[in-house]
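Attaching a single structure in structure tokens format; questions to follow.
The chains shown are only part of the set, and none of them has been moved.
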Amino acid sequence: MIYLNELRIGENIRQTVYLCKTKQQLVSKQGKSYYSLLLQDKTGTADGKIWDITQGIEHFEAMDYIKIDAMVTEFQGEPQLKITRLQKCSEGEYDPADYIPVSKRNIEEMYGELKGQIASVKNKYLNELLTNCFINDKDFAKKFKEHSAAKNVHHGFMGGLLEHTTSVTRNCSYFAENYPMLNRDLLVTAAMLHDVGKIWELENFPQNDYSDEGQLLGHIYIGANYISGLIDNIQGFPQKLKNELIHCILAHHGELEYGSPKKPALAEALALSMADNLDAKMETMLELFESTDDNGWLGFQRLLDTNIRKTSK
Amino acid sequence: MIYLNELRIGENIRQTVYLCKTKQQLVSKQGKSYYSLLLQDKTGTADGKIWDITQGIEHFEAMDYIKIDAMVTEFQGEPQLKITRLQKCSEGEYDPADYIPVSKRNIEEMYGELKGQIASVKNKYLNELLTNCFINDKDFAKKFKEHSAAKNVHHGFMGGLLEHTTSVTRNCSYFAENYPMLNRDLLVTAAMLHDVGKIWELENFPQNDYSDEGQLLGHIYIGANYISGLIDNIQGFPQKLKNELIHCILAHHGELEYGSPKKPALAEALALSMADNLDAKMETMLELFESTDDNGWLGFQRLLDTNIRKTSK
Amino acid sequence: MIYLNELRIGENIRQTVYLCKTKQQLVSKQGKSYYSLLLQDKTGTADGKIWDITQGIEHFEAMDYIKIDAMVTEFQGEPQLKITRLQKCSEGEYDPADYIPVSKRNIEEMYGELKGQIASVKNKYLNELLTNCFINDKDFAKKFKEHSAAKNVHHGFMGGLLEHTTSVTRNCSYFAENYPMLNRDLLVTAAMLHDVGKIWELENFPQNDYSDEGQLLGHIYIGANYISGLIDNIQGFPQKLKNELIHCILAHHGELEYGSPKKPALAEALALSMADNLDAKMETMLELFESTDDNGWLGFQRLLDTNIRKTSK
């Protein structure tokens, strides 16, 4: 396949598959209907135009994978694909990993780590909760493994939610070691569950965009509400422990202005919010550094609210 | 009965009932155990001391109603009750309304108004939800009618939650009239439900203090979670409508820094937050004005972040 | 007439009238003088160019109505009018309502409502003030009826000031009903007068832009100063009432950082600021929803500081 960042003006491509991220039907100034598409693969995006929608164009929708013939033209300095033939693909005709960003780490390996983290939780109610959530519910586990942790930054790729979750859990496990005041079981459980609401806040790939439910309710509420339901199915789960765990979920953004309806009031809630923030900041910096070959100052970064550069070797 | 704001230094009181708000067992500098109490009736509070706990003092706990004999002494310019005899009261020996603040409005009358507001909701799912919540669940209805809307300000009295709820609902009903863009049924339903979480956030009277669950989770999450459960028991309730209603509950404080995990994203959510804020501010001012005979400037008011005075006639 | 949003590339228009919003005389890179215009009608704006200013072009200025012959060409994807003939129009040759945004509501009907609101004010001094201002001063009344309430959002159209004023007054009238503590006459009077300073802060249509005085002084000071002058012509107007009314005007933005030199210190001032804010927010949302056919999420809205969407039916 020819990746979108390799297109050369003037060449023709044939039978090549891209993901159609968006599709708009427009009317030209001359009064004729045409399609304007946004094509995507894992290297980026490109505009596509279908000026004649009556010939050789199968029916398709946004988010379909499409196989096209096209000429590479130039518009405002960027390549634009003038599509002359289009077929909708079936699963199996393409490898999704070519079209959406994926974690560099092996997903099953990370899932194995998560299972080990679950095994380390000794409190029987918390252990049962985690087992029910991440292991017994195969459907949930599949979604959790494939989900991203964000639309863009940070961990905005397939497996990103799992990668972020295991890393935050590792942080919390270390924190419990250095600060014996912390209740390890509560903290580590909250770490594993803190972002499960993102499964519903963000649509599955290839969309990976905010769902309507996500926009309205947010992953903090969605996750807390989901965990609350799981707990209600566990006989004898102590009410106080439930409230403490849900508190950790609600407070994990650390401050009201970051969307937590409660500030951390327990040591574990405070520790979780710091473990989460640490992982978010480190990954954000890493992604910024990896997005460029520049070793100098990268300019003001809105996400970190400052100018940054890589440290010298 | 002799109200606490009528005590005169030097007099003796006999067989008088007060609510024992707090009870501490302390040791005097001379090494002797004694009790320090905070007594309450609807006119205010007073300190009580039991220097000899071995004679004539029945067993009692904080939040019990107690019948006492005492001498009114003075400590640092305030009356202090030196208690010599104490019996614990049973229900029926006192009228709770003498000991805790109550709404000036008739509770059943307000409940009648609420039922009228429910009847005005035409959407069958929303109507069923409200009916199940406020009318069919007698236990809930009883609690809702007797609850306050706050520990102190505003509406921090028995019936306060009901008074605040009907007033906010009235505001929303008017808003829907003046702004036809608003979906009246959604807005009015959200108004009636917006603070139901306070039933669990604040303990019942006479405590009326934050519960452990309330401190950890807050009435916004508790309420949204409760309503979500009620909706799940209504067959065919549209998912989108559920999300919109829960959004209104989550967003009703208007800003993240006021504890809403989401800012209002729907016109109804925005309208509800303003209707709630209006009622809170008006009642806060009213309570401040009613707490004094002063017609001049009352000094800086933390709750309104400014100095205020009553308007001249 | 052909509205600017109906222009088709390639067609010629003849003897069509537009408002010339701005006019610049420029020199081309080849050293030749030409005019660059911004044309406007109620459907929007378009660029116009007069490459040859020596032939068939009458003298005109910005804000003149002009009758033109032109060819519709394309520049950077937008239609551009290449003007070959231009005459300046006299009043009567066009209907202003075709060229500037106007309220959807009937202006005289709204003015009738305002007169009714005035009639409801029982305090004789306040009633006289309102009558002098809005009814007896014909010149003022004319300007008030035709003015907008903003350069852009919200109510940035002819009649917008009147529409906003009557709506805020309606809100205040309702508030006085639900909150008997409020002095209805003072509140409703302040509501009608709160934005009169906008008559001088914004220039008349078709400009509707900030005046020099408006930029320097702002409508809050201008309005308070104007009302103060009107009051001084009313014999016996109580000084305290004057101060309270002026306070309501000064404080109607609610917070110092929104340009009020005083925070609301009277219940009526607080209520007015909330009535004004409510109307502003509701109209802003309405205008945003009406500006698009999209029923989904509209993206981050700076004016509301959040992402929004229309509520589902």
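Should a chain be cited, it is by its letter among A, B and C, assigned in written order, with residues numbered from 1 in that chain.
Here is the rule we use: a contact is a pair of C-beta atoms (placed from the backbone, for glycine too) under 8 Å apart; a residue touches a chain by one contact, two chains touch by 3 or more.
This is a predicted model, so every value here is computed, not measured.
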{"item": "Where 3 copies are displayed, count of copies in the complete assembly", "value": "6"}
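We adopt the following convention: only the chains that are shown with their structure count from here on.
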{"item": "Chain copies touching (subunit B, subunit C) - same or different residues, decided at half shared", "value": "same"}
{"item": "Rotational angle, Cα trace of subunit A fitted to subunit C, multiple of 5°", "value": "120"}
{"item": "Chain pair with the greatest number of C-beta contact pairs", "value": "B-C"}
{"item": "Distance from subunit C to subunit B - Cα centre to Cα centre, in angstrom", "value": "44"}
{"item": "In subunit C, residues with contacts to at least two other chains", "value": "307, 309"}
{"item": "Contact set on subunit A toward subunit C in their complex", "value": "29-31, 210, 212, 215"}
{"item": "Subunit A residues within the subunit B interface of the complex", "value": "212-213, 215-218, 220-221, 224-225, 228, 240, 243-244, 246-247, 250, 256-262, 265-266"}
{"item": "Residue ranges of subunit B in contact with subunit C within the complex", "value": "167, 170-171, 174-175, 178-179, 181-183, 186, 240-241, 244, 263-268, 270-271, 274, 277-278, 281-282, 285-286, 289, 304-313"}
